[in-house]
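Mind having a look at this structure? Questions to follow.
Every protein chain except one is present and positioned as in the full complex.
Labels run A and B following the written order; every chain starts at residue 1.
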Amino acid sequence: MDITRAKIRDLRAALDSKQIGAAELCDEYLKRIDQKDGEVKAFITVTREKAAEQAAAAQKLIDAGKATALTGIPIAVKDNICIDGVKTTCASRMLENFIPPYNATVIDKLNAEGYVLLGRTSMDEFAMGGSTQTSAFAKTTNPYNTECVPGGSSGGSAAAVSASLAPVSLGSDTGGSIRQPSSFCGVTGIKPTYGRVSRYGLVAFASSLDQIGPIANDARDCAIMLNAICGHDPHDATSARVNVPDFTEKLGQSVKGMKIAMPKEFYSDDIDDDVKQAVVNAAKSLEAQGAQLIDCSIPGLKYAIPAYYLIACAEAASNLSRFDGIKYGFRGEGRTFDELIRDSRSRGFGEEVKRRILLGNYALSSGYYDAYYKKALALKQEIIKEYNDIFDIADVILTPTAPTPAYKIGAQDNDPVKMYLADICTVTVNIASLPGINTTCGYTESGLPIGMSVIGRRFDEATILQCADAFEQGFTPVAPQI
Amino acid sequence: MSRYIPTIGLETHAELSTSSKVFCTCSAEFGGTPNSRCCPVCSGLPGTLPVLNKRAVEYIIKAGYVMNCDISRFTKWDRKNYFYPDLPKAYQISQMPRPVCLAGKVRINVDGEEKDIRINRIHLEEDAGKLVHDEVNRISLADYNRCGVPLIEIVTEPDFHSADEVIAYIEKIMLLLQYAGICDCKMEQGSIRCDVNISIAPKGSSELGTRTELKNLNSLKAIARAIEVEIERQEELLDNGEKVVQETRRFNEALGETTAMRSKEDAHDYRYFPDPDIPPIIFTEEELAEIRASIPELPEQRVARYVEEYSINKKDADIIVGNKKICDFFDEATAAYNNPKAIANYIIGELMRRINLGEADMENLKFGGAEFAQLVEFMQTDKVSQANAKTILREMIENGGSPKDIADAQDLWIKEDNDLLAKVVDEIIANNPKPVEQYKNGDQKVFGFFMGQANKTLKGAASPKAIQEYIRKKLSE
Partner (left out) sequence: MAIELKTIQHLCELSKLNYDEAGLEKVMGEMSDIIDLMDEIKSFDLTYDDTKDNNSIKFCDTREDVAQPSFPTEKLLQNAENTDGCYVVPKVVE
């Protein structure tokens, strides 16, 4: 069976019709990982034994006619989502040997479906970065050009799907970490509305912004995944008590009459011409399908980067304080508690993580709190308001996902400020708790994918999936030649 | 007489007696083998999230009401960040700008004088774990069973001027919390803990002096003594022209002195910020009214009820209400036998006397209010003599059991043996012509002499009433 860019629904049909067994399907992917992951480096851990067990269990369900959407479907999971008994490293020396004793809620939900875990995908350390080059274990490459970054932080999850090492994966998105690598790797990834998916078991980077979501080959596969992982969770007080629709319901519906806003700040000179052109062309294609394009503005965008980094790093500084070498994680040396935790943290964390901890503590520390952290919260309120104003006149918002296509590995090393600025297109979606989906809308001359983002109202994933799906129907993606 | 006036403020931590912890479903019970009452959440594992316990919130609202606070309609939680091995997340979930309760007051009574102590705020937070220090191996062992037990912190204004006032206040809030049913107030188990802020200033001065904070005080005795010792220390400093340094001090009970705790106090910057894992809560008026209505009868209401409905004097009512266990015991007894005055008298005169002697203990009493009521009823209805009642009570304290069974077993009933009564009294009268003469001449006091003699010989064979009647009859013949 050809698994190149295979879709969940095709695999489902193959499994249900006994064209292929769950174990056999799983082996196909493991074989491809063996062949290709040396180059892509998408995985930190490949869970062969567990995959075999799960595939056998899935086959029983299939044989008993009890299969659901994801029964027997191989899935790769970002290495910051806790799985009982499976090493979960966050791509950090700090958690090199950490084995969680419990499952994240999304994992419980996937288990209930009878999924098959292929392995744990690489990421920027503690999800802090946009290149997957801060990973302590697997510096993932871009399947379209292995000299380029795959994006990040969910670079492993995006590259795995892109290179057909997995049909679908889970990532997490705090400031663009699902959408931007999906854009760089030419796949479809959705960050659901904050509160849509339980965060329980996701190792926290910035608690008010983090959200788990799927990366897949198209919008429909994303919708199938969302159907499985969404819903209120009693273990996460920030998970919303709202109805979960069937996210596939609006797929295939025409975008005729859909109002698509294009805030001018997202099409400024800071965005590569290639990228801008591809997104504008995509807009025109949607317009041709009957959608209505609307010009608008989001002035708060100019403060978005500092607001995002202040909030995210403040929360991160606090969230990462628990890593002290005592309860889990890298245990350094020291005669006293203070010496031990300093040594553990100094040697366990990488440079970017440390910078963000320092920045977060700066923003929160006495004398700076009002000027930085509180100001960032004020800006958050303003950005929410500006988005609400746009959604008064539009159904969705269309923007580039990143200012550039994938760049060369090493191009942004040693320049944190440049790296931070590259998040401009994605961070406000997290700040405003909105859902956003990336789908491929073109390729550069050198063949690198260009992504566009469709942003929706809170809890209106169905409409952005519909819009992305409508575009995908008229677009032919090109798989990487890896 | 001192030239200074002390000013004292109090921060009291009280553990709430909920079933589960404040942010996870582990048992909030005291004790347990190390780390047996823990889960990934309260152990601070990566990826875990806190979920607020509804009852803990209900309880702090009740605490607010019994201390006459304003209850915020909008409340939220903050993280207090610091590293310590008893704090697995390296932050404590607490409340900073928007506590549940603000601006209350508690009335205290010191030597008959009433005074209101202002409450600044009450907030809800989580307790930390426990460390056992192994000095030999120079390590500490961390047990997180207590991590996440709900705590309220009650912060007063600096309204106290003596240790007596502080003690009166603590006793009062302990009573209020117990009656409201939200804290068992077992100081020896640490379910109530106090930090004391003390400063002194020359009398007449309008400015407060530099304050010190006393931490880790775990008994009323220690608190009173520590305050006195610290005031003396500060007075001595000022008298010698020295300055009080703002610092945290520890009270050494054995040495009777306070010493500065070696800590990097200046490095403490807790970086409070709103906890993004816990959504703020909005209360409706209906919810608050419902919680308020569910507050059980409070000490002052009980005293008033005993005085008005039972005609018990205020002093006795205060004594009974002053101990929640005894008070509940009294209510149980009164429900079984409707003679509150007799029950109150016997509780105060006999049961509490034995408790004070250390013979009995309300925590482990082997009988209930209903059994006690039966014993009082036997006395009141002349079925058991006073002396035998004491014997029965002793047996109940030691081994439990009902008064009836004990009286049966040990043959302690009044027999109403009229023949024996006549024989004994006739003999006494015959053998004491002189007192008989005195009585007949109008000296009523000698009647007691005859009663005493008769009781001594009859030893419960007749009721006091029967003896009295027979003597009176014989003497007037």
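Throughout what follows, contacts are C-beta pairs under 8 Å (C-beta built on N, C-alpha and C of every residue); 3 or more make two chains touch, one makes a residue touch a chain.
The structure presented is a predicted model; accordingly, all values stated were derived computationally and were not measured.
Across A:Tyr372, A:Tyr407 or A:Phe459, the residue that sits in touch with the chain not pictured is A:Tyr372. Summary of contacts with the chain left out: across B:Asp195, B:Glu232 or B:Glu287, the touching residue is B:Glu287.
One of B:Ser2, B:Ser19, B:Ser219 or B:Asn431 touches the chain omitted from the figure, and that residue is B:Ser19. The chain not displayed touches chain A at residues 97-99, 101-102, 234, 237-238, 241, 302-303, 305-307, 309-310, 317, 321, 324, 326-329, 331, 334-343, 345-346, 349, 351, 354-355, 357-359, 361-363, 365, 371-372, 374-379, 381-382, 384, 416-417, 420-421.
Although one chain is not displayed, chain B still touches it through residues 18-20, 25-28, 33-40, 43, 45, 51-57, 74, 76, 81, 83-85, 97-98, 131-133, 138-144, 261-263, 267, 269, 271, 274, 279-284, 287.
As a working rule, only the chains that are shown with their structure count from here on.
Chain A makes touch with chain B in their complex at residues 81-82, 88, 90, 95, 98, 100-102, 104, 199-204, 206-208, 234-238, 314-315, 317-318, 321-324, 326-328, 335, 337-338, 341, 361, 364-366, 369, 373. Against chain A, in their complex, chain B makes its touches with residues 40, 43-52, 79, 81, 83-85, 88-91, 138, 140, 142, 269, 271-273, 276-279.
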